[in-house]
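A single protein chain has been omitted; all remaining protein chains appear in their positions.
What follows is subunit A.
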Amino acid sequence: MAALDFLKTAELLKQGAEARVYRAEFLGKPTIVKERFPKRYRHPTLDEKLTHRRTTQEVRSILRCRRAGIRAPVVYFVDYTSHCIFLEEIVGSSTVRDHIASSQQSDSGTEQNLQQLAERVGQILAKMHDEDVIHGDLTTSNMLLRRSQKDGESELVLIDFGLSYISALPEDKGVDLYVLEKAFLSTHPNTEELFEKLLKSYAASSKKSSAVIKKLDEVRLRGRKRSMVG
C-alpha cells in the first residue's frame, strides 16, 4: 500500500481519537496526511463503512467550502484504500483556541481584537452554513489563524472536517452551532459575551439565520427539558 509506505517516512504529529496526523512533503509541498486507521472495537463492516463515509464526506465538504471561497486546506490526494487524505499544511498558523487563551492571559487591548475575531468567525460560519456544509465538530481548535505576509491581517482557516456532511436543515446548522457553543464555553471560561457577539455576526451575515438560531435555542433547552428516567 503506497500511501502507508509513504507514511513510514513521515513525521507523526498526533494521534487523535479519529485519525493519525502526519507531516510530510508531497509533490514538493508541505503536507498534512490524515490517516483514519481501523478501530478494532467496531464491527469490521461498520468500521469500513464509517471510515469510508467520513473520508469522502470530509473531502467533499472541504471542496464545497473552497469552491464558495471559504478558506480550508487544499486537498492534494486521497487514498481510499488506506483512508488517507493528503492536505495542504497551513504553515505559520496557530489555533483560535491558543489565540483566545493567550489574549485572555495578556489583556493588552485585546478586548477589541477578540471581538473582531468573534465577528469574523461568525461570518465564516454563516458562509459555510449558507453553502449547506455542516462542519460537525466545531471547536476553537479546528479554526486556524494564519498571519498573512502582505498586509498583516490574518487569515481564518477552517480545518478538520472529519464529521462534516451536507445538509440544508436549520436543525443540523443549529446543532452545529450548539456543538461550538459547548466547546467554546467549556474551553474558554467567561466568554459568554464573546460568543454572543459571534452569534450576532453569524445572524447578520447569513441569509437563512433566523430559523437556525431558533433551532439552536430549542437544542439548548433539550438538555434541560429531557425526561431523565433511570
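Following the convention adopted for this analysis, a contact is a pair of C-beta atoms (placed from the backbone, for glycine too) under 8 Å apart; a residue touches a chain by one contact, two chains touch by 3 or more; residues count from 1.
The definition used in the following text is that contacts and distances are computed from a predicted model.
S.K.: If you look up the hidden chain in UniProt, what protein name do you find among "Superoxide dismutase", "ER membrane protein complex subunit 1", "Fibrillarin" or "N(6)-L-threonylcarbamoyladenine synthase"?
M.R.: "N(6)-L-threonylcarbamoyladenine synthase"
S.K.: Which candidate, A:Ala101, A:Leu163 or A:Ala203, sits in contact with the chain we can't see?
M.R.: Answer from the full complex: A:Leu163 touches the omitted chain.
S.K.: Quickly run down the residues of subunit A that touch the omitted chain.
M.R.: 16-18, 39-43, 45-46, 49-50, 136-139, 163, 175, 179, 182-183, 186, 219, 222-230
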